[in-house]
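Got a structure for you, questions after.
With one protein chain removed, the remaining protein chains of the complex are shown where they sit.
Coming up: subunit A.
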Amino acid sequence: MSGVYAGRALKQSISSVARCSRPQYLRLRAQRPAFKPMVRSFTASTRISEKKYTEDHEWIELSSDGKTGTIGISTYAAAALGDVVFVELPTLDLTVAKGDSMGAVESVKSASDIMTPVSGKIVEANSVLEDTPGTINKSPEGDGWLAKIELSDVKELEGLLDGEGYRKFTEEAEGH
């Protein structure tokens, strides 16, 4: 997801926790530690099925069959984008190359392209998002997944960021 304009906007909202309403505070607090468990589970032996991230804020997780991956946008990106009101899903059997646009989301007057982290063929799109696009905000790295892809080259995953690397990347982007 390339359009995370809002590194700064998110930082602002977190630093203004003291001023925001209680529901807002709870939501922000719920968002914040989302990365932490992932970091804890990160062990020295990198497993191939581990969730990977791109600098465009997409994630991909390989399923147990070792061939299909689930793609979505990161918790960080979903919070930065704000309320998602429409999702343009990729069509089935669409063949995409790593970095191609495979869909788009709209939030707060912004159309943001979603780029595929790997090359392959789209085998499923999350049709839940057609009627309830807000699922992306509620559960960006769970029920709000976008599509499943049959990878043409599993090795492409090796070039992506792991959870720890992505966390560092977003912190740097915010100028910590």
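A few comments on the model shown:
Here is the rule we go by: contacts are C-beta pairs under 8 Å (C-beta built on N, C-alpha and C of every residue); 3 or more make two chains touch, one makes a residue touch a chain; residues count from 1.
Here, contacts and distances are computed from a predicted model.
Missing chain, UniProt name from the options "Putative lipoate-protein ligase A", "All trans-polyprenyl-diphosphate synthase PDSS1", "Ribosomal RNA-processing protein 42" or "DNA-directed RNA polymerase RpoA/D/Rpb3-type domain-containing protein": "Putative lipoate-protein ligase A". The chain not displayed touches subunit A at residues 1-9, 55-56, 85-86, 88, 101, 104, 106-113, 115, 130-131, 173.
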